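First the structure, which I've put down as structure tokens, then a few questions once you've had a look.
Here the complex is missing one protein chain, while the rest keep their positions.
The block that comes next holds chain A.
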Amino acid sequence: MSLAPHSQEVRHFHPRVRSALDNPQIRSNFRNAMDGLMSKRQNAFNGWDLESLRDLGAAVRLRALSRLPELLEQLEDNCSRQGIRVHWAETGEQACEIIRDICKARDARTVIKGKSMVSEEMELNHFLEAEGIEALESDLGEYIVQLAKETPSHIIMPAIHKNTAEISELMHDRTGTERSHDVAYLTAAARQQLREKFMKADVGISGVNFAVAQTGTLCLVENEGNGRLTTTVPPCHIAVTGIEKVVEHLEDVTPLLALLTRSATGQHVTTYVNMISGPRKADEFDGPEEVHLVLVDSGRSSIYQDQELMDTLRCIRCGACMNHCPVYTRVGGHAYGTTYPGPIGKILMPHLMGLENTQDLPSASTLCGACGEVCPVRIPIPKLLQRLRKESVDGDSLRPSVVRGHGVKRNWKERLAWNGFRWLFRNPRRYRLFGSLLTRFRWFTPSQVGPWTRYRTSPKPAAKTLHQMMNERTRGGAR
């Protein structure tokens, strides 16, 4: 697999958007899938006091983040005591190297992977393949995406951009599977192909949904059983996760799990909820001999330094924000050119890649607030988008910018425009004069105003401003 590094892709946001919008297949695949996911979520929360549950979810995450350094140490202690070897990686590359070293030490040739977005983030598969280690995705969606040599277009449903016909064609091309539009048939074929790999794999790599500090438990939520196979069949299991996934108590998992599965797929519970607390013990029949936990920072601790931006780290990766996003629904996940697409991608990726490489993302939102409204842990996504817009232009002299690549969108033209806006609107007399000139010469206002009138007519100024109407009323002795 050879994909351009992320940073080169993202700069081309606009052409990607154009090509997604012009692709009727993409448009309908996403629209139909997102409509379905939105209604499933709504049904799943029927009869729940959702707002209180979201309060609880947010509180649990906030509490964990407020004590993050301490909880991570506690997690390390408790995992180590139970025989899980804990590794710390400051960058994605370091994490890849740690995983490679574990594999090499075991002479591992093949790795089977459960779904892990952080492994996508650090491009683990490319790294391992370059080192001669085969890495096979076992989540059905990830498997399809890997066959197609693509990246996930959604964090929960990686292959949501493809329909059954496309998947059938792909599986036929790559694996010789007979063409079929029968989803059950295709799933069974993929399962058969994967099952053999599970039996042979030297190492299983998975993500983590919640890492419980107090008990050293790694929670993994999934539907296909591939997560359980990945973490129990191969002799060595490596769990990899961002440092923000830690929670304090086991009881904290309950509300988060209730929120996660319902927000993500509208399920009351997933088919599998794995709770991993160590390697196989002497008297046990199954499970791996070795369990590793790789804790990846990769920019997260710099997000953590800022009280407001820290809210980004609350995320439990349910994907509800993208399911409800009118922009994501139109352009799909690949247009973003980032590991995490949609609203969460827009607020997270600038930290991981720098604003210089994600400069079109913060503005690609109407700030409609649908994402913030559904976020199970109440991340104020629109507010954070606004913050990143400010950082992009260094627009607040009272609050210095801190995000990597800040100021990337500074340019004299836009600055001039907003200085003009300020000049006009900060002075009421000047503004009223402008209003009366605009209305007097209303027929001279241009009918073409840039991109606005490419798709719409332009509004005409009124014959009189409300200021004028109210002024006349007062002087005319009306009430």
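Everything below uses one rule, namely that a residue touches a chain if its C-beta (ideal position, glycine included) is under 8 Å from a C-beta of that chain, and two chains touch if they have at least 3 such contacts; residues count from 1.
By our rule, contacts and distances are computed from a predicted model.
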item	value
Options "Glutathione import ATP-binding protein GsiA", "Cytochrome-c oxidase", "L-lactate dehydrogenase complex protein LldE" or "Putative ABC transporter, permease protein": UniProt name of the undisplayed chain	"L-lactate dehydrogenase complex protein LldE"
Options A:Leu37, A:Leu229, A:Leu313 or A:Val393, residue touching the unrepresented chain	A:Val393
Contact with the hidden chain (one of A:Gly47, A:Pro428 or A:Pro446)	A:Pro428
Contact partner of the left-out chain, one of A:Val17, A:Met122 or A:Met171	A:Val17
Hidden-chain contact residue, picked from the options A:Gly47, A:Gly176 or A:Pro451	A:Pro451
Those residues of chain A which, in the complete complex, touch the missing chain	14, 17-18, 21, 27, 51-52, 54-55, 58, 326-327, 330-331, 362-370, 372-373, 378, 383, 386, 389-393, 395-399, 409, 414-415, 418-419, 421-422, 424-428, 431-432, 435, 438-439, 450-462, 464-467, 469-471, 479
